[in-house]
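Below is one structure; the comments refer to it alone.
Omission of a single protein chain aside, the complex is shown with its protein chains in their original locations.
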Amino acid sequence: MIPATDNLVEVDNVNFAYDRRPILKGVNLDIRRGQVVAIMGLSGCGKTTLLRLIGGALHPTKGEVRVDGQSVAKLNHEERFALRRKMGMLFQFGALFTDMSCYDNVAFQMREHTDLPEQLIDDLVLMKLQAVGLRGAQHLMPAELSGGMARRVALARTTALDPMLIMYDEPFAGLDPVSMGVIGQLIRRLNDALGATSIIVTHDVAEALEIVDYVYFMSDGLIVTQGTPDELRASDKPFVHQFVYGETDGPMPFHYPADDYARDLHAGEAR
Amino acid sequence: MMTRKTLDLWAGVFVALGLGALLFLAMKVGNLASFSAAPTYRVMANFDNIGGLKKRAPVKSAGVVVGRVEDIGFDPETYEAAVTFAIDKRYQFPKDTSAKILTAGLLGEQYVGLSPGGDVAMLKDGDKLKLTQSAVVLENLISQFLFSKAADGGNNKDGK
Partner (left out) sequence: MTALTDFLESLGARAIGAVHQLGFASHFLLLTLRNSGMCLRRFSLVVREIYSVGVLSLVIIVVSGMFVGMVLGLQGYDTLERYGSSSALGVLVALSLVRELGPVVAGLLFASRAGSAITAEIGLMKATEQLAAMEMMAVDPIARVIAPRFWAGVISMPLLAAMFSAMGVFGGYLVGVRLIGVDEGSFWSQMQAAVDLREDILNGVIKSVVFGVAVSWIAVFQGYDAPPTAEGVSRATTRTVVTSSLSILALDFILTAFMFRGA
């Protein structure tokens, strides 16, 4: 199949709702091949949901997600699995298999999807673990890891089969500044070495701006602004400023939609 | 964490134990050994009343099990029970052998007893036994007994 454009992922006017509560209200974004793109937004604005839509775990109620020219929602089971073999996704909470050691977690996809000899798998797994600095922890079970270590093992597992599209859901959460820098650089280097395309969902603006090529900002189910890191740093749009400098007051809603606060409190009194 | 090898070993031990238990049930409890696939021949017999005889009940001669009841049917012409026995080929019986339905103990299971006759010709597959004796039905016995008692009582009254 010849790709129609040099965009690997195209999200075209996507709407999505969990049980009638709209989360995404017409998101448009394109991700160029070979780039590292960040998606940012306040907690609960639907970033994880967007990644799941790209992975085909959820289907949009309106609009279309295309990956490598194929409409994800229209694929059948086999085609979707074939596409997913070329994708990696780092889950927000790691989602390591708790009944396997770190080593087996990283080896999982190699054993499931390839006929590589155990010898070669061994080398590959150790290389992946070395890259995240956890070769020494290969025999530990996930329950014996700290949160940050688990995330790094999950990262090694995500890239096990050198996918063409890698999605990271909050790769920096729970990492110390040193690991954060290392992981950030690793994501960038992996992407360039593999010729892959990466999507990073993150709150860590400073770290993200260092490594990404392009940034999308989401708010209230829409892409509100976009641009290269330099453009954003220079931007004087209020919500970008709010986000980059972490201010509580600004146009982006911090609260989950609710009734009027004073009325709610008053209702409690009356009870 | 257990290594792959020990895990396999334990699972193997488990399956072996389970199969061993099944074998124990089959051999020692269910007596697979006597569930002989030994060749048999078929002999038929009609009875007026078979009482509580069941399929697979033993057929004994001189107290030794020589075969099993294979089938029980109803003969619509003679209104008799048509019973088929499967008898071990190793045991041959004279043509004029008779069959009786007996009970093991007072209330025990019913079985078939064979009493050999004196004929020189032996029974062959598909032959029919001429001489049969039905099961003793306890209810009939009791009612007979009560009848005779009642009759006795009546006579005694008359006599007085």
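We just call them A and B in the order they show up, numbering each chain from 1.
By our rule, a residue touches a chain if its C-beta (ideal position, glycine included) is under 8 Å from a C-beta of that chain, and two chains touch if they have at least 3 such contacts.
If you're wondering where the values come from, they're calculated on a predicted model, not measured in any experiment.
Peer 1: Hey, which of B:Asp8, B:Asp75 or B:Asp152 is the one touching the hidden chain?
Peer 2: Of the candidates B:Asp8, B:Asp75 or B:Asp152, B:Asp8 is in touch with the missing chain.
Peer 1: Going by the contact rule already stated, which one of B:Val29, B:Ala62 or B:Ala121 would touch the omitted chain in the full complex?
Peer 2: B:Val29
Peer 1: For subunit A, which residues reach the chain that was dropped from this view?
Peer 2: Residues 55, 57, 81-82, 84-85, 87-89, 91-93, 95-99, 108-109, 112-113 of subunit A touch the chain that is not shown.
Peer 1: Footprint of the hidden chain on subunit B, which residues?
Peer 2: Per the touch rule, subunit B residues meeting the hidden chain are 2, 4, 7-8, 10-11, 13-15, 17-22, 24-26, 28-32, 34-35, 54, 56, 58, 105.
The definition used in the following text is that only the chains that are shown with their structure count from here on.
Peer 1: Approximately how many whole Å separate the CA-defined centres of subunit A and subunit B?
Peer 2: 76
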